[in-house]
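For this view, one protein chain was removed and the others were kept in their places.
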Amino acid sequence: MKEITYLEAIKEAMDEEMTRDSSVFILGEDVGVYGGAFRATEGFIEKYGEWRVLDTPLSESGFTGAAIGSALVGMRPIVEMQFADFISCAFDQLVNVAAKNHYRWGASTPIVVRAPYGGNIHGGPYHSQSIEGFFFNVPGLKIVAPSTAYDAKGLLKAAIRDNDPVIYCEHKYLYRRIKDSVPEEDYIVPIGKARIAVEGNDVSIITYGAMVHTALEAARELKERGVSCEIIDLRTILPLDKKSILNTVKKTNKVVVLHEQTKTGGVGAEVSAIISEYCFEYLDGPIVRVAAPDTPVPYSAQMEEAFIPQPKDVISAVEKLNRY
Amino acid sequence: MKEITYLEAIKEAMDEEMTRDSSVFILGEDVGVYGGAFRATEGFIEKYGEWRVLDTPLSESGFTGAAIGSALVGMRPIVEMQFADFISCAFDQLVNVAAKNHYRWGASTPIVVRAPYGGNIHGGPYHSQSIEGFFFNVPGLKIVAPSTAYDAKGLLKAAIRDNDPVIYCEHKYLYRRIKDSVPEEDYIVPIGKARIAVEGNDVSIITYGAMVHTALEAARELKERGVSCEIIDLRTILPLDKKSILNTVKKTNKVVVLHEQTKTGGVGAEVSAIISEYCFEYLDGPIVRVAAPDTPVPYSAQMEEAFIPQPKDVISAVEKLNRY
Amino acid sequence: MDIKREDLLQLYYYLKLTRRLEDRVTSLYHQGRILGGAWTSNGTEAVSVGYGYALEKNDIAAPYFRDMGVFLIRGISAKRIIAQYLGKKTGVTGGKEGNVHVGDLNFGVLGFPSHLSDNYPVGAGAALAFKMRGEKRIVAACTGDGGTSRGDFHEGMNFAAVRKLPIVFICNNNQYAYTTPLKLQMAIKDIAERALAYGIPSKIVDGNNVVAVYMAAREAYEIARNGGGPTFIECKTMRMHGHSEHDSAKYVPRELLEEWKKKDPILHMEKHLMENTIARKEELDGIDLRVKKEIEEAESFAEESPYPSPEDGLKGLYATPVEEE
Partner (left out) sequence: MDIKREDLLQLYYYLKLTRRLEDRVTSLYHQGRILGGAWTSNGTEAVSVGYGYALEKNDIAAPYFRDMGVFLIRGISAKRIIAQYLGKKTGVTGGKEGNVHVGDLNFGVLGFPSHLSDNYPVGAGAALAFKMRGEKRIVAACTGDGGTSRGDFHEGMNFAAVRKLPIVFICNNNQYAYTTPLKLQMAIKDIAERALAYGIPSKIVDGNNVVAVYMAAREAYEIARNGGGPTFIECKTMRMHGHSEHDSAKYVPRELLEEWKKKDPILHMEKHLMENTIARKEELDGIDLRVKKEIEEAESFAEESPYPSPEDGLKGLYATPVEEE
């Protein structure tokens, strides 16, 4: 085992997969000479050449479409969005081409779209968005969102090897802020499987991405106050791991769903709906959502901090629920 | 009062608003000489001229962007998507320009995007999509989806007069299939207000769009079997009318949420989450969702019929819940 | 470059096959036997037949919906196409899709996504793969005049130009996008001018002359195959039916249709073959008979085929399904 950052994990996953499989390549804005806006592909062009690490013209729809076309004839492209926010420009290709190819005419489209997403970095409305909501109601896509270096590496490898289009939500805030252990040897984290980040008995906190760390902080504090939280890290958002969700509810009977995405129409709504549809009788209280308010992500620190769910918000939700 | 079809209602709303307010105009593919693929603007170019009824090049992002720009300087454009499915090409302009203008820099963007949506017309994967899910997690947009001619007219008028970007989901299946009474005089249906389509006591069916008629059919049958359903027609999807949702739950204590949109990440998830968050204690059973399966909309009649929720699906959901 | 007699006869055969197949589809539509809409390429068949026939076996076509000739030439049979229209399980997509929203990798045809010009970047991506892997394969991607106004046209063309990809872009300029005439779509005379924005060389050909389309495509394919990068080929033609079979195309001036009727691509080819004594009337009639029979058989096949089951619609979402435990 070795300790690496979340960003290093992403980098290693790509590097190892490119070495392993010559059909894996990368394209996007400034991924070549510069190594990408966040330096996830630093050194890659030297190692793999400019035909496996392609600096593209500024045209998200064009290069996403090109990735799809290459995948249809046997390649495994990794598309880097410079910021997840710009994925909006490739929406049509992802939703109407990539997502529907297999259902419509049986063609598999093994592309990974890396989407550096999320706030807390003072990026303002256009460099902080959580974009999973754009694609959450689109059958045919898969969406993953790792919260640890271990998962970042394992899920990216799984995504690259997967035969379907995967949107890989990598949280910018975590890039250099977290570090954890990954094995020296090859491994993957399977798509579609949540994990129990912390076991507990009183209340479940179901979350993903950077909010896992917010949940952990809240849980530590709550533990001191005598409340035992179980934290479920969804890891895969589409399709959701229903079984893990239901299991934790059956155990704790009380649920807080937490995400950085805005509340209305967020992933939390689906998690909540699954619970009240499939294990209503296990619920000992309302399903509480802690999520960002329904606005764009504001720039100023004061407003952004209020926008992003904080440990204190989780704590008060859990305590209220625990008293229910 | 007079009886008109859903399509006539849409037509009348535009016609009356264009007469009333010279800043209202229409643009889109084939809306001029042809009067639009569904003939919603038939005769308009003769009446209002080619500068108020603009046939555009085939470029959804371009003409949606142009609509936004015109709105910023005082116009009230109505954008017609030929089929709602093509709105994916204008996604970026809607989500990153229109939706955020007011929050970011205080500029109001009064545009209406008419989206002829929905299945049951053998249109296959690209001419049958429900697109509300694309926009449901996007703060700053409003989404409406009328189910009657009365609401189609009143909501379209309200949308045109509204100062925010409104996505107007008009269900293609209803165009010529339903007819109801509208007043002779000017009226609007306010955005953000659901209506009780049918009062009842045993189970609430919360729905919108074409599914309101499916719910009505199911409710008639259920009534004969002695089950009294209350049907809530949401009418506005974003933002949801929380109060109406909670009121009906408080009354019946049992809820089926019904929509044609695919299940995962659909509007029904949010409705369910609102209920279990804000009136959990009123619930006498699980919140059941009846929705399309998570696939594209298939073409063949056999598969499409299985895809679209049918009265029998609603009936069995209600009966199961009623027995709970 | 010249063209063999048997190729000329094959071109004729495919023109006829396309025409008769789509005429049959039109009849079926008007008999109410097709579930959804029906779009045909009537009057413009030489475009898809010409560029499709010029492809080699391992090449890839990224067509659009008026490219029936391409589907047939590549090997997607008339049987499967009529079955597709009827929503049968034996249709190209097993009933998931209707009409020409199809593709089949077994025959090197990328699926057409309804959204026009989406296949320009997608086609460029396939060409990119060929270039990366050093394969001598090329891609032909097609769209309509209307489609050239879309952003994906721009982004796809530009990407292919910058990377000098082995792709040839075809445009079926049939003068209308649904009801919208060229002058409301663009302020240029020839669509070929669009290619100037990318440094892509272009050609304008008579889209009703199948040999001209074929020769232009073959030449461009050779350039692409040998590392010379993309070409844009504008095929000037005229849509002779409505946009789809429900549309009577009243908005098209009758004189325009009269004028183009005389230039019908099949008549044109027949004249070419007979005047140059390449084939006699009887031989062509023989081909036509073969075509007729083929379509009849295809229709019977389609009619007799079963419908998919309701459950079939639930299958096939993912290539790698995520197991629920």
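Going by the order they are written in, the chains are A, B and C; count residues from 1 in each one.
Everything below uses one rule, namely that a residue touches a chain if its C-beta (ideal position, glycine included) is under 8 Å from a C-beta of that chain, and two chains touch if they have at least 3 such contacts.
It should be emphasised that the depicted structure is a prediction, and the values quoted were computed from it without experimental measurement.
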Touch partners, limited to displayed chains, of the chain removed from view: A, B, C
Residue in contact with the excluded chain [from B:36, B:123 or B:140]: B:140
Which of B:70, B:248, B:262 or B:276 contacts the chain that the document leaves out: B:70
From B:41, B:82, B:101 or B:262, residue that would touch the chain that is not displayed: B:101
Of C:198, C:214, C:260 or C:318, the one touching the omitted chain in the full complex: C:198
Interface with the undisplayed chain - residues on chain A: 29-30, 32-34, 37, 55-62, 82, 85-86, 88-89, 121-127, 293-296, 298-307
Chain C, residues in touch with the chain not shown (by the definition above): 149-155, 158, 161-162, 164, 183-188, 193-200
Residues of chain B in contact with the chain not shown: 25, 51-52, 54, 56-57, 59, 61-75, 77, 92-93, 96-97, 100-110, 139-140, 142, 162-164, 191-192, 236, 239, 242-243
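Note that only the chains that are shown with their structure count from here on.
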Averaged-CA centre spacing for the pair chain B and chain A, given as whole angstrom: 30
Residues within chain C bordering two or more other chains: 93, 96-97, 101, 113-115, 151, 317
Residue list for chain A, restricted to those that touch at least two other chains: 92, 96, 100, 103-104, 139-140, 239
